[in-house]
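All protein chains of the complex are present and in place, except for one that has been dropped.
Up next, subunit A:
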Amino acid sequence: MNSLDTSPAQPTARPNTLRQQPDARGHFGQFGGRFVAETLMPLILDLEREYRAAQADPAFQAEFDDLLEHYVGRPSPLYYAERLTEALRASAEPGMGPQVWFKRDELNHTGAHKINNCIGQILLARRMGKTRIIAETGAGQHGVATATVCARFGLPCVIYMGARDIERQQPNVFRMKLLGAEVRAVSSGAATLKDAMNEGLRDWVANVHDTFYIIGTAAGPHPYPELVRDFQSVIGREARAQMLERTGRLPDVLVAAIGGGSNAIGLFHPFLDDADVAMLGVEAAGEGLDAKHAASLAGGFPGVLHGNKTYLLQDEDGQIAEAHSISAGLDYPGIGPEHAWLRDIGRVEYTAVTDTEALDAFQLLCRTEGIIPALEPSHAIAAVARKAREMRQDQVILANLCGRGDKDIFTVAHALGVAI
């Protein structure tokens, strides 16, 4: 007998459940993993051990749930956008145009979904006895959420933010300072989110003994993609229960914008095993996929950056390209590794929306629903408008309204040629 032939045939089909990733090494298929310098490895392993202990500790979950309810304001509403639905039906073929529903995560304390994850991570930081918090931020939403939980728990906080993002997100910079955070400008590279993340990693490696790095998206070295997803999955769990309660059915399509992908994975993950629920992730196509953009699935290749293997915008030598989006929160050349895997196995469809389309959707939602969305979910709304043309009226599309737009009014005014 040939001794090489003793292993059982490898299954080629999908796993029975799509909700038990990653594997023990933190891999989602070929993606994810722990690509960090040796100095950080012991810390990453510690974090994983501590997270496993927290998952098994009912007191941890109870404290998390309590803070989400009484501090963040959860559950967030599930809202039927009747006037937007009518507007989209008016421009669709007869019989087309689904019901549009929103998960209202822009109503959370601090105005975006980011706070869900920050609450979870700061509880982990306290469990680990860490006394100093660092974070990176792009649009400033994660920075504000981190500064908020640091104020709430009395921990000093340093936020790394690209110099260019500081310029275009002044209101959030001031918010972080009001909350007691130190905002450090990062001018290396393109001076945006990826450079802020590099600087966060440099700080962390020099301060491993007392510092906890609150990563803002479902990316980075294992276990970050998993734990950020778990903390954000409250979005999808609530939405699934609310939709069943309100309509007695599940939505036909879920839609969410993707930078790193934390709000999207938070919405999608609890539905992954619902085979009849389709999902659409929306990347930022910036000035167009043939020009400057931030769509790493549409225009990237697998590679390694910031601790994980995933799709990256890069050149043929593996040098990382500068991303572009009108939305600072989507302006990142990578994407969370679970999205990379979900795209490769075909469970989630991904599309991209340009700056111009997002601006149109931003204004459409303002006028039809009286909601000023952030530029990030404006990308999702644009994709909803596009998708609505091919869906029947008896179908339901649910998008995550992951942030409110107050922070973006200056950017939008500038783009529309209005002086304020």
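By our rule, a contact is a pair of C-beta atoms (placed from the backbone, for glycine too) under 8 Å apart; a residue touches a chain by one contact, two chains touch by 3 or more; residues count from 1.
Following the convention adopted for this analysis, contacts and distances are computed from a predicted model.
Per UniProt, the protein behind the absent chain is "Tryptophan synthase alpha chain"; the candidates were "Extracellular solute-binding protein", "Tryptophan synthase alpha chain", "cytochrome-c oxidase" or "ABC transporter permease subunit". Shown as candidates are A:P171, A:G288 or A:G318; the residue that touches the absent chain is A:G318.
Screening A:C150, A:L305, A:A399 or A:V412 for touch with the missing chain picks out A:L305. Although one chain is not drawn, its touching partners on subunit A can still be listed: residues 25, 33-43, 45, 188-189, 194-195, 197-198, 201-202, 205-206, 208-209, 301, 303-307, 312, 314, 316-320.
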